[in-house]
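Notes follow once the structure below has been shown.
Note that one protein chain of the assembly has been removed; the remaining protein chains are unaltered in position.
We just call them A and B in the order they show up, numbering each chain from 1.
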Amino acid sequence: MTTPLLSLQGLTKAYPGVVANDQVSFDIGEGEVHALLGENGAGKSTLVKMIYGLVKPDSGSMLLRGQTFAPPEPRAARSDGIAMVFQHFSLFDALNVAENIALGMENPPAMGDLASRIREVSETYGLPLDPYRTVGDLSAGERQRVEIIRCLLQDPKLLIMDEPTSVLTPQEVDILFETLNKLRSEGTSILYISHKLEEIRTLCDHATILRLGKNVGECVPAETSARDMAEMMVGSTLQTPERSGREFGEVALDVSGLSVPSPSEFGTALRNVHMTVRKGEVLGIGGVAGNGQDELLGVLSGEISTAADAIKFNGQAIGKLGPTARRKLGVLTAPEERLGHAAAPDMSLTENALLTGSIREGLESNGFLKWNETKEFAEKIISAFDVRTPGPENAARSLSGGNLQKFVIGREVLQNPDVLVVNQPTWGVDAAAAASIRQAILDLAAKGTAVICISQDLDELMEISDSFAALNEGRLSAPRETTGLTVDEIGLMMGGAHGMEVAHV
Amino acid sequence: MIVLEKRPQPSKAWSYATPLVAVLATMVFGGLLFAILGKNPVEAIGTIFWEPLFGEFAFYYRPQLLVKGAPLVLIAIGLSLGFRAGIWNIGAEGQYIMGAIFGAGAGLAFYPMDAFFIFPIMVIAGAFGGWLWAMIPAFLKVRFGTNEILVSLMLVYVAEQFLASVSLGLLKNPEGFGFPGSRNLQSYESAHNAELIAGSGMHWGVVAAFIAVIFSYVLLNRHMLGFHIRLTGEAPRAAKFAGVNPARLILFCLGLSGALAGLAGMFEVSGPSGVVSIDFNVGYGFTAIIVAFLGRLHPVGILLAGGLMALTYIGGEIAQSQLGLPAAAIQVFQGMLLFFLLAFDLLTNYRIRAARSEVA
Partner (left out) sequence: MDLGEINPVLLVASLMVAATPLLLAAIGELVVEKAGVLNLGVEGMMIVGAISGFAISVETGSPWLGFIAAAIGGAVLSLLFVLLTQFALANQVASGLALTLFGLGFSALMGQSYVGIKPPSMGDIHIPLLSDIPVAGPILFQHDPILYVGIAIIAAVWATLKYTRVGLILRAVGENHDAAHALGYKVIKIRIMAILFGGACAGLGGAYISLIRVPQWTEGMTAGVGWIALALVVFASWKPWRVLLGAYLFGGITVLQLNLQAAGVAIPVEYLAMSPYIITILVLVILSADKSSAPASLGRTFHASL
């Protein structure tokens, strides 16, 4: 048997209160695309950070081509031929492509030479990129290209990719896979981290499955069914949300000709957005991150003000109303960013319940606060949504992502909204919590609430939404009924390959 | 090796303990400083902290605690509301000066008339002067997004020049034999902020300071506006999401802190100081920043911190006359206190622990 490229032997890393990795061992062969599969919180990120030298294992060892490998810092890992494409891009918005790439290299050539190298490599691998563009102006797919090219310029032996397709349209995923296949044929190994099973079945030669920090099994993805892999990953059989047949009522929210500039420098302006949501309907809005999702939520929540009649609620023009006035009417929202936007990290859950609940739950009178009632409301959310916490006096930041998300969604759901807008309701949440959040959204719709669910998880949208539209560069495609939509059609609604041809590899 | 570990939530115990630890550390290092200056550290620290409270002349110094503490508390309460919301008014000294000029000016305009309404008018004018001065950075921030730190600070220098101008011109005592400075308000009964009980140090400014503490406590703990102030400081985006209007909050926080600083200036110039002169201000506006932080931006904490800081002022003066300790040494001492406070504050949010050996 040949020596594997990288061999992990009993890697263990513990953080206070949680063992992120517990005796993880597996091998990555030369020229192999190896999948690392697991739920959020299974310990995938910690594991790759150890390989990349960002985190030191408590115990265990690694062998690179049979030699002991213990990188003290990323620089050492890079010089040994390990390259990594991060899930949340490690890019600098205000710098240009070439400068960003130079920062990720050990001994970058002069800027002029580097720029021509970038052009050369990007064309070879079908990932066109202008070295002098400012990174902040690039789309998510292009930003990922910057990271990939940064890695490729160092001729890596092992390329680590952390959830690379979460920011891509289906067409862009095809291009990426062609690039990865080309790399494999050239002998580069790839460690591919994902929780998307179909992708792994298409691309990967071998898969290791992590659950709660432990290696719970390995398989050859092409020979294993997605369902089997899912059950290995989750450890139990999953419940799919129930959706009862519903009748839609009248139009609850009517958005027409909505255009707003983005409040942030590198944000996306919304351009001429039209949509209607009926009572009891779930409208799913897909699209790659950074195409106007935050702005759409902001303009619906009232944080961004717009022309009064661009947004109508039950026929009433509400575009100029602030968040408080909209809540009073029954238009509630739950933003994507839990810590710092939907909730204040250092404040208690009671205080966070007050944050949006003060009006509809009657938690104030003449501006004076009713702390007892507020605490009761927080407790109600905690028990109704199974939020795991010692009590409402705990700070929001002490909760895990999934628990805080349940709290944030629960806070809005329990206020009986007429319209609910959620952005990425299950992002970074474990499967069980995600299922319960989706169920809560469906139950709410069944009671007649009009729901808009903005998400980058297409599976989620297909599962819960009645109609589907996609955001692309601030424009919203015309909503279509979900049943019968094909992946190709969805991809085109999301903007296809963003004007790129499929790479000629 | 030592590593920091973020606590899941802020430690209540440490948030009470850090000011005490900071005071202790300041005593140790301050003592060290006094020793370097050739003074007996124990004696110096004793003089500063013991003498005004329990020494031979404590009957004289104790009322002084109220006199010196009141403006500090009054200003610091205003500042703390802004600091909590991430609005940094550091120009309280300027607002204090303007409050004094407006207040004294309003009083002197009636000279030599005797009437009950003169003093209330002065109070309003003083608050208005400070408010007006603070509204400049507030308005510029709201309208143009100008940095309020720099604008409010620049306005201190402008106010100082304005003070020089009026004490040599507009408000100059016509019977002052050409010396700069206004008429002494202490000898103009209708405008005099006299002690309410003779010898107690208790004047209207002290009353105002206590009212401000109670008002601020209720606002922060029981009222939506106070909740919004705290929310804005903790998480500005969440505050916007909750429906807070940032512009209104800026105008409120800066306006209120300016008005309180103006009040403090007015009470000072119509009482303990008496005269609008080039250098009647002694930096209360800046010391109040230390008071606000030392009190952890909490109303009750500020009350205690104001008392402590007043103690160092008075004790410092005693040490100056008895031990020859330089006035600047007290200033350093106060600066140190803020340093240690900020440093030890770490323990509220982080745990320090020795890291296990970092062997792979």
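To be clear about the criterion, a contact is a pair of C-beta atoms (placed from the backbone, for glycine too) under 8 Å apart; a residue touches a chain by one contact, two chains touch by 3 or more.
Note that the coordinates shown come from a computational prediction; the quantities given were computed from them, not determined experimentally.
Visitor: What shown chains does the left-out chain touch?
Guide: By the stated touch criterion, the chain not on view contacts A, B.
Visitor: Of the residues A:81, A:104, A:357 or A:474, which one touches the chain left out of the display?
Guide: Of the listed residues, the one touching the omitted chain is A:104.
Visitor: Out of B:44, B:289, B:305 or B:319, which is the one that touches the chain we can't see?
Guide: Answering carefully, the residue with contact to the hidden chain is B:289.
Visitor: Suppose we count only contacts with the excluded chain; which residues of chain B make the list?
Guide: Residues 4, 6, 37, 88, 90, 136, 140, 144-147, 149-151, 153-155, 157-158, 161-162, 164-165, 168-169, 286, 289-290, 293, 326-336, 338-339, 342-346, 349-350 of chain B touch the chain that is not shown.
Visitor: What residues on chain A make contact with the chain left out of this view?
Guide: 46, 49, 53-55, 73-75, 78, 86, 89-95, 99, 102-104, 108, 265
Everything that follows uses one rule, which is that only the chains that are shown with their structure count from here on.
Visitor: Write out the stretch or stretches of chain A touching chain B in their complex.
Guide: Residues 16, 56-58, 61, 70, 301-303, 322-324, 327, 333, 335, 337, 339-347, 351, 354-356, 358, 364, 367-369, 394-395, 397-398 of chain A touch chain B in their complex.
Visitor: Which part of chain B faces chain A closely enough to touch in the complex?
Guide: It comes out as residues 5, 8-10, 222-225, 227, 230-231, 234-235, 237-243, 245, 356, 358-360.
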